[in-house]
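In what follows, a single structure is set out as structure tokens and then discussed.
Only one protein chain is missing; all other protein chains are in place.
Up next is chain A:
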Amino acid sequence: MSLLTVDNLSLSIGDFSILRDVSFSIEPGEIVAVTGESGSGKSMTAFSVMQLLPERAKSTGQIRLEGKDLLSLSEPQLCAIRGNDIGMVFQEPMTALNPVKTIGAQVMETILIHTDMTPAQAEEQARDMLTRVGLPPDRFPLSRYPHELSGGQRQRVVIAMAIALRPKLLIADEPTTALDVTTQAQILDLLKELVAEFGMGLMMITHDLAVVSDMADRIIVMRHGEIVEQGETRALFADMKHPYTRALFEASGHQVDLPDAPDGPDPILQVTNAIRDYPLPRTRLFAPREHHRAVNDITFTIHHGERVGLVGESGCGKSTLTRAILGLEPLQSGSITAFGHTVGPAMNPALRSGLQVVFQDPYGSFNPRHKVARIVTEPFHLLPDPPTGTARDTAIAEALTAVGLKPEDAQKYIHEFSGGQRQRIAIARALIIRPELIIFDEAVSALDVSIRAQILDLIADLSRSHNLSYLFISHDLSVVRTVTDRVLVMKSGEIVEQGDTKEVFSNPQHPYTQTLIAAAPVLPQVGKGAA
């Protein structure tokens, strides 16, 4: 008998149908990945198994855990199963823990809810579990609070909580999406070990096919609330039957057709020995102020027409560097010049207009009460005589057409667009003023893979038609690899390695670059007819 059997599960909330006829099973010790883009219903499938659904949700079909139909159980019976037979790990380790309780208390709680153990015994077991997930009490006492731990460490606490009672089934909902690649690799290894050690079934929800291909015994591909394809991992990758699976696979490893970079050095951005310090709070009243050096002695140049990537993990200083390049952060030493002039508040606005930026969260960077026309023309305030009337309309229409939208879209509001379309609008806003250099700050990180592939194609097309130069900042190595000519690798405020993108990726010199590349999950080289 399977550990978990889901039979014809359908779920609706009000009039919205969320899941339709979902059927699959998980054996003990098996890792099953449920993958798909946002809105595919993969998380709702997980929450259906937990029976932690919004109040108005109605489910039909069967979810059997070792033969028991969870849909027929009462709420108290379900409470006895959650945390005991089924454990769950969540996406956001930063918010999944209660900020006002110690990690020890939170792990102990799982044990105390379901067993008759005394608090002392539960503490002992919590200690063991935390040690098992890599948080030994001598270095991470049980009295620590979540805010005293890093994201990866918090995720370990969440895992310890979920496995404290050795559940039969572990559900992990995007457990590594919020983590850096090296941390991601460690957490994935930990999950794999735990599955083997405890003989648990693991249902892993993820959007990342590369992670899936490394981890899972079986894969379930979902779209619009339905399973489009499922099968054993190798077999599925070798012979993808459904066109959507193939599209998803293609989009995940999407390679853009980047035109050759123009020859001849023509520097447009020059960063020379840039240093940015942040003052730390004083430890004693009259102690001298300590500083945190976020950007440490960085030097690089971007030439006209060049596409440069900047990779590094969270906290490496890449965001600080970005803001400094935009003139939003003062430097303590060194200089940043664009087009031969120092960037900063004193820069001539017309020159400054040559430098534009596209951020990660398109929605957050727009005023929701402005129409698209007003949003994309925002950079015009930098010009001494901005176009008006027909010239303005033409500029808007051109910018929107260039990013694959229609000129009529100018009269719409931002909420009428999807995430990918919003990112196109953000790019249109940067393009409208014909900038020399665009900074893409994690510009595709929040997008689904198929949308991401489209935006990457758009960037490649634009660099062909507009002879674009850009600095592409991302934590995602596979994206940087395809969309840049040259790459800078940043760690602890310093650039540890830089060079031709292909060169760096195929033959990394610095140990940190080697670690990064080794940690990044890769798609298998299959599916193109030759398995």
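By definition in this document, contacts are C-beta pairs under 8 Å (C-beta built on N, C-alpha and C of every residue); 3 or more make two chains touch, one makes a residue touch a chain; residues count from 1.
FYI, contacts and distances are computed from a predicted model.
Per the UniProt record, the absent chain's protein name among "Fe-S cluster assembly protein SufD", "Carbohydrate ABC transporter membrane protein 1, CUT1 family", "propanoyl-CoA C-acyltransferase" or "Peptide/nickel transport system permease protein" is "Peptide/nickel transport system permease protein".
In the complete complex, the hidden chain is touched by one of A:Gly264, A:Pro281 or A:Pro384, namely A:Pro281. Interface note: of A:Ile13, A:Ile113, A:Ala397 or A:Ala519, the residue touching the hidden chain in the full complex is A:Ile113.
In the complete complex, the residue from A:Pro76, A:Pro265, A:Gly340 or A:Pro384 that touches the missing chain is A:Pro76.
Remark: the omitted chain is touched by one listed residue; of A:Met88, A:Val480 or A:Leu516 this is A:Met88.
Residue-level contact of chain A with the missing chain is found at 50, 52, 75-76, 79-84, 87-88, 90, 92, 95-101, 109-110, 113-114, 145, 147-148, 158, 161-162, 281-283.
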